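All protein chains but one are shown in place.
And now, chain A:
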Amino acid sequence: MSEQQKPKKPKIPRQKMPEQNPIERAHNFYEVALGYDNDLALLEASRCLHCKKPYCMAGCPVEVDIPDFVEMVKKGDFIGAAWKVKEKNSLPRIAGRVCPQESQCESKCVLGKKGEPCAIGRLERFVADYAAVHGEGKTPELPKPTGLRVGVVGSGPAGLTLAGALIKKGVAVTVFEALHELGGVLVYGIPEFRLPKAIVKSEVDELRKLGVEFKTNWVVGRIETVDDLLEKAKFDGVFIGTGAGAPLFLKIPGENLNGVYSANEFLTRANLMKAYLFPQSDTPTAKGRRVVVFGGGNVAMDSARSALRLGAEEVTIVYRRTMEELPARAEEVHHAVEEGIKFQLLTAPTEIIGNETGWAVGVHCQKMVLGEPDNSGRRRPMPTDEFFDIECDTVIVSIGNGANPLVPSTTKNLETNKWGNIVADLETGKTSKDRVWAGGDIVTGAATVILAMGAGRKAALSMLDTFGIK
């Protein structure tokens, strides 16, 4: 395997991910992307140049050692590769599925300059899945308990990552979660067909095996405050990872009509409460015939595609700008288009129309044009005087989430910014309050899984540093 023996590289194309066909998958909740097999993984890995100066790593928020793990894949050491990834990314089965790779690691890969970048995310998913199935499930040896205890508020990727990093250093961790399931957006928001819940559960179980204690149905701020955790429960530190969970509405007339949902509600009913199994499960949801979704991010795509799977005949995404500006991951948009989701672009809803019984029956829309770029760099949508209606029975408002004020409002001396996000140092996660750290969406506003994990990791390191643990 030495450098000299290497034959001239044949031009191997980027290996496609096998997927369920769009017609079938539009009616089931099984995972869309099926994952590489060994051969595809070997082939794809062989494309990587194992660069001395790996630009790809600079694109990864947690700096996964990409060249080395891909090199191990090349050699067929899939389990070793998985461990390599796990050094930096404790939830690779999850990140490999939901990371916006095309704008992170893969966007920096040198192969992308002339052709297509190495499929880092797909390889990451492959090795992590492989290790989960074939690995001997070895539990890392834990150091002697340090006697220190940390309380974690919220079990999203930020909280879970921090818990994993601390328990491995002998710090006892208790995670408090408001819902009855663990995983945050990973279980209540991102649908089964993109991220099977069994995967989230297995990652949580792994943490449990390491000794992390989980308390579900535990709303911090109501049952106990952060101050109680520090003073009464005597935790040495508290990490707040409560996410960006408060749904925003457009504040247009008709938003409180029946049949109008926030994306959070629609997705929670479908995912967390398994409404797609109704009446086997007890929670109902709208089985809309004609569904309109407001917004253009991942959350909008997930809502639209879930509605389709729940049986809608027609699902239309209404977005103010054009296909180019859609903030959702390219792959998700592509999947949505393949499945038959309609896009009504350059359109802004101005009113939801209701009938006498209080049900939504249509959306009044205004045509837009693109004007000058705004401070986000995207061209600003400008209203025209053209209006039209879309008939529908279900509306899903998916225009973003704000910070839930419960924890900040019940914690003394915790600084927040004008949007209600907790102010914390982005490198350490330290907040204005002694012994309290924060990270993930509650600090940055709605962002990504990998950034939340990165924040959890940084806060863990800062805590260890503060506690004087090497």
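Rule of thumb we're sticking to: a residue touches a chain if its C-beta (ideal position, glycine included) is under 8 Å from a C-beta of that chain, and two chains touch if they have at least 3 such contacts; residues count from 1.
Assume contacts and distances are computed from a predicted model.
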Protein that the absent chain corresponds to, by UniProt name, given "ABC transporter ATP-binding protein", "Quinol oxidase subunit 1", "2-polyprenylphenol hydroxylase-like oxidoreductase" or "Dipeptide transport system permease protein DppC": "2-polyprenylphenol hydroxylase-like oxidoreductase"
Residue of A:Cys105, A:Val127, A:Ala328 or A:Leu406 in touch with the missing chain, whole complex considered: A:Leu406
Given A:Ile23, A:Leu49, A:Ile223 or A:Val369, the one touching the chain that is not displayed: A:Ile223
Contact with the hidden chain (one of A:Ser46, A:Thr146, A:Thr174 or A:Asn258): A:Asn258
Residue touching the undisplayed chain, where the options are A:Arg14, A:Lys274, A:Lys342 or A:Arg380: A:Lys274
Contact set of chain A toward the excluded chain (per top definition): 178-180, 188, 216-219, 222-224, 245-247, 249, 251, 255-256, 258-259, 261-262, 264-265, 268-269, 273-274, 277-284, 357-358, 404-406
